[in-house]
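Only a single protein chain was left out; the remaining protein chains are all shown in position.
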Amino acid sequence: MATTQSRTLAKIMLFPSVTLLLAWMIVPLCMTLYFSFLDYNLLMPGDNEFIGLLNYEFFLTDPAFIESFFNTLLLVGGVLFITIGGGIGLAILLDQAIWGRNYVRIMVLAPFFVMPTVSALVWKNMFMNPVNGLFAHFAEFIGVAPVDFFAELPLFSIIIIVSWQWLPFATLILLTAIQSLDREQLEAADLDGAGPFSKFFYIVLPHLSRAVTAVILIETIFLLSIFAEILVTTSGGPGYASTNITYLIYTQSLLQFDVGGGSAGGIVAVIIANIVAIFLMRLIGKNLEG
Amino acid sequence: MGSITLKQVTKNFDEVNVIKPLDLHIRDGEFIVFVGPSGCGKSTLLRMIAGLEDTTSGSIDIDGEDATNMPPAKRGLAMVFQSYALYPHMSVRNNIAFPLKRAKVAPAVIEEKIEKAASMLNLTDYLDRKPGQLSGGQRQRVAIGRAIVRQPSAFLFDEPLSNLDASLRVNMRLEISQLHKSLATTMIYVTHDQVEAMTMADRIAVFNGGIIEQVGTPLELYQKPINRFVAGFIGSPKMNFIDVTPQGDDATCSLGVRPEHFKITEAKGLWTGKVGVIEHLGSETFLHVHVEGIGTLTVKADGDSPVSYGDVINLTAAQDKIMHFDAAGVTIPSLSWGETSAA
Partner (left out) sequence: MAISKTNKSKVVYTLLAWSISGMLFFPILWTMITSFKTEAEAISATPSLFMFEWTLENYTDVLARSPYFEHFLNSVIISLGASLLGLLIAIPAAWSMAFVQTKRTKNLLMWMLSTKMLPPVGVLIPIYLLFRDFGLLDTRLGLVIVMTLINLPIMVWMLYTYFREIPHEILEAARMDGAGIKEEIFHVLLPIALPGIASTLLLNVILAWNEAFWTLILTAANAAPLTAFIASYSSPEGLFYAKLSAASVMAVVPILILGWFSQKQLVRGLSFGAVK
C-alpha cells in the first residue's frame, strides 16, 4: 500500500537497525562457533589448533554441565511455578474492588525495578544471613535453629530471590489480561448459574491462557540467563550446587580463560534458548496476524 | 483547471490485478462519483490519481501533463479522507494552515485564507480548538477547509461521509454539492452508497471487479443501465430480476423491473403473488410479494396502500419499463427501451 518512492525510503530507514542487529548477532555468533572448534586458552598462547568437536565432548560430559543443566531447569521451573501461581492469585485479587488499589499496585510492582545486584545483596545479607539476618532473628525468636540459606539451600534461596523480582512482572501482565476480560461474559455466566469456581476454570483461566503462555516464554528467555544474582550471592557454590549454564560458561571463559570450552558452552546455550524461542515466536507471530 | 485523463491505467498488488486496463476522461469542473461495491477498485483508483499508490501501467494526465510518476504534493490535488485524517496535535487553524505553510505562503496571506475558509464552513468559532474537541461534522468541515485553501485543480473525496450518522450525512451531502457549485472545481468522489452518487454527481462511474461498467449521468444510469450489474446497483430498493427462458429470436434470459414500476391491478396482470412482509415508510410502502416460480419481488406502493399481509395481488408493469438482459447479463436495448441502438 504505497509507492515505489516510499518503499525505497523505507528500505533506507530500515538499514541502520538491520545492519547493526545483524552485526551484533551474526559476527560474534560466528566467532563463538569458530572458537568452539579450537584448542584456545588465553593463559596458554599457542597455535589454537583445530580440535573438532572435542570442546563439545568435554563440555557436555563434564559433571559440572550436567549439574548446572539441571540447576538451570530447576531455577527456571521453580521461578515460573511461583511467579505464575502467585501472579494469577494476585492478579485476581487486585482485580477485585479494594480500597487503595493504586497503592497496592505500586507496592506489588516495586521489586521489578530493583536492580538484580541490589535485590540479591539485600536478600543475602539482611534477610538470609544465618547470624544477623531477619530470618535468623525470627528463627531465634520462635526458638528454632536458624537456616544457613546459601550453604544449605543455595539454589532454593536464589529461586526465592529471583521469584521476588519476577512476580510483579507476571502479576502485571496477568492483571492486564484479566482486565481485558469481557465483563458481560461473567454476567452471562452468573445468569447461567455458574459459581465462582466454574467461572474461574471455564472463563477466567481460558481467557488467561495466552497471557500465561506469554509470561512463561518471556520469563524463560530472561531466566535462562540469570547471572548477577548468582555472582553476588553464592558464586555458583557450594561446589556447583547453584551454578547454572550461564554462570558455568562465565567461569570457564573469563575465570579459567578457556575460550574454546566456553565457546562450545555458549553454542549449547544458544541451542537451548532457540528451542524456547521458537515457541515464543509462534505465539507472538500468531498475535501479529490478529 | 482540472481535467484528468486516465489512459489504459492498471494496478497490481503483488501478483493480484485489482484494476484492469481502464480509460476515463474527467472534465474540468465536473463532479464525478466513483461508485461500486467494496473491493471494486474505486478507492485504489482514487489513490492512484492522488499519487498515494503507484500506477502499474498506463498513464494519468492532469491538465494535459503526464503526472503518472509525480509525487502527491506536485499534482496540485487535495484529498478529503474517510477518517478526516486531521492532525490531532494541531489546532483547527494550524490544520488548515499546514498545506499553505508547506507551500511557503506568506503568513498574512495564510491568515486571510484561513479566515475566508472558516467563515465559508462555519468554523470561525472553532479555529483554536483541537480536532479532538470537535464533532464528526465539524471535523469533516475542517478536512474540507484544509483542502480548499490550497485552491487545488481537483478535489478527491474518499468516502467522506461514511463515518457520520445518517442525518448529518444528508446535511454534508448538500454542503459538498453547494461547495461544488460555488467553487466550480473538479471533484472526484468515491462512495459505495448509490444514493450519494445519484444525488451529487454530474456523472457516475460504476465500478465492479476492477473495471468501469458504465459512465454516465445519474438518469442515464437509472434509465439505461447497460447490464444487470449497473441496473441492480443503481436504484433503491434494488431492481427485481426475473429469470425467463429464451424463445426463438428473443435472447432475453432475464427481465428487470424496478419496484416503483410495478402496478397493482384488479385484473390479472403479468404476475400474481402473495404479500409477505410490508414496510410502511409513510410516504410509500414496500411490499415483499412471493410469486410462485419466481421468488420474492419488491414492490413499491402508495403510502396509504390498503394491502395487508397474506393478500393475493396482481402485478403488471409498462412494457417500456421492463429491462431485458441476455445470457451474459447485457441489456438488450431494442427490447428494453425500444431503440435500435443505445444512446
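A and B are the chain letters, set down in written order, and residue numbers restart from 1 in every chain.
The rule we apply is simple: a contact is a pair of C-beta atoms (placed from the backbone, for glycine too) under 8 Å apart; a residue touches a chain by one contact, two chains touch by 3 or more.
This structure is a prediction, so every number in the text was calculated from the model and none was measured.
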Contact with the hidden chain (one of B:79, B:92, B:164 or B:215): B:79
From B:99, B:209, B:237 or B:269, residue that would touch the chain that is not displayed: B:99
Residue ranges of chain A at the interface with the undisplayed chain: 1-2, 6-7, 9-11, 13-14, 16-18, 20-21, 24-25, 27-29, 31-32, 35, 90, 93-94, 96-101, 103-119, 121-127, 129, 132, 134, 137, 140, 164, 167-169, 172-173, 176-177, 180, 210-211, 214, 218, 221, 224-225, 227-228, 231-233, 245-246, 249-250, 253-254, 259, 262-263, 265-267, 269-270, 272-274, 276-277, 280-281, 283-285, 287-288
Interface residues of chain B (partner: the chain not displayed): 14, 50-52, 71-73, 77-79, 81-83, 85-89, 98-99, 102-103, 146, 150
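Quick note on the criterion: only the chains that are shown with their structure count from here on.
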Touching residues (chain side chain A, partner chain B) in the complex: 1-5
Complex contacts: residues of chain B adjacent to chain A: 51-54, 71
